[in-house]
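As you look at this complex, bear in mind that one protein chain is not there, while each of the others sits in place.
In this document, chain identifiers A, B and C correspond to the written order of the chains, with residue numbering beginning at 1 in each.
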Amino acid sequence: MFKITSQPIEEMDLKGPRADPKAGGFVTFRGRVRDTSGGRRVVSMEYETYSDLAEKEGERILAEAREKFGILEAHCRHRSGRLSPGETAVWVEVAAAHRKEVFETCQYIIAELKYRLPIWKKEYYEDGDSGWVQSESGAASAQ
Amino acid sequence: MFKITSQPIEEMDLKGPRADPKAGGFVTFRGRVRDTSGGRRVVSMEYETYSDLAEKEGERILAEAREKFGILEAHCRHRSGRLSPGETAVWVEVAAAHRKEVFETCQYIIAELKYRLPIWKKEYYEDGDSGWVQSESGAASAQ
Amino acid sequence: MSAAKEIELQYFALLREQRGVSHERRTTAAANPRDLYDELRSEFKFSLPPENIRVAVNGDFTDFDHSLKDGDVVVFLPPVAGG
Partner (left out) sequence: MSAAKEIELQYFALLREQRGVSHERRTTAAANPRDLYDELRSEFKFSLPPENIRVAVNGDFTDFDHSLKDGDVVVFLPPVAGG
């Protein structure tokens, strides 16, 4: 399941349905807001989301990942709103029968969501300045 | 920190020291006992450990990983004793400034501990039979 | 150019800031998103060229040659940066 949420991911109950005894490997990734960016001190990060489309595209990424890597489960949460350094911005969990696939799948999901989801982030710096973050694959992904 | 434990990993408080605001990515891996092996139904798995040496070698693997990949933190717990299918046998967590390193490091740690730690596992099957598990890299790692 | 139609526009991130609103209704003769973006870009001085923009119509991604019709909800998406 893919969800955009304005609530802290830290406080969510993220234990998904894990009863499947075929699942031998689980990997969980959490990406947090960092306190520096390009040498500048970051005081907060604003995540702006086109939530309906982001959730639709997010579910497509998870479905593709399940099919491509033959894994059992994949879930993701992505924050919206203003976050402080140290807060979790994105959370991904993958379960599979074997261990190799969970890492490949989790990395695939993170790479895809970075350039496919309609999500934008603006950094606010200590000096009062701010700026939209340009994804490294932003140019390549634009049509 | 690396620890061999006879207590269920599920019930441990595994929140390590994560105050470091430089940590932008965390990855957690959990490996569970599966209920089948080579087409046979597994009822339990016995982990036999040479614990003193396993913890010493485990700490070496974590220190090598920190140095090799420049990550901030790496931790691991490995079970000893008799486990049922679905129970967590091994848990690894890695924190780093950026995301790429956490996956590489976590996979490196798992690959190393499989053939370097003095840990043996014996599968017990539904039909009463049992057998020592031969690691896929067991032969290559022996001297 | 084609017949005038009323469409709904939503703006996000840099385009929202440059337009100054999140939503608006607009009557346009633009036949497709390409013409519509050109029209908006010259009127509101958007800094992003169309090759850096993706478009969604009625809640899903589409291309710049998609035919617009009355009542469509159109969103131009600046370069994204999720995660």
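One rule holds for everything that comes next: contacts are C-beta pairs under 8 Å (C-beta built on N, C-alpha and C of every residue); 3 or more make two chains touch, one makes a residue touch a chain.
Keep in mind that this is a model prediction, so the values were computed, not measured.
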{"item": "Contacts of the hidden chain among displayed chains", "value": "B"}
{"item": "Residue among B:R34, B:H75 or B:K121 that touches the chain left out of view", "value": "B:K121"}
{"item": "Touching residues on chain B - with respect to the absent chain", "value": "31, 48, 50, 52-54, 56-57, 78, 89-90, 110, 113-122, 132-135, 138-139, 141-143"}
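Quick note on the criterion: only the chains that are shown with their structure count from here on.
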{"item": "Distance in touch steps, counted as few as possible, from chain A out to chain C", "value": "1"}
{"item": "Centre-to-centre distance between chain C and chain A (centres being mean Cα positions), rounded to whole Å", "value": "26"}
{"item": "For chain B paired with chain C, centre-to-centre distance based on mean C-alpha positions, whole Å", "value": "51"}
{"item": "Residues within chain B bordering two or more other chains", "value": "99"}
{"item": "Residues within chain C bordering two or more other chains", "value": "83"}
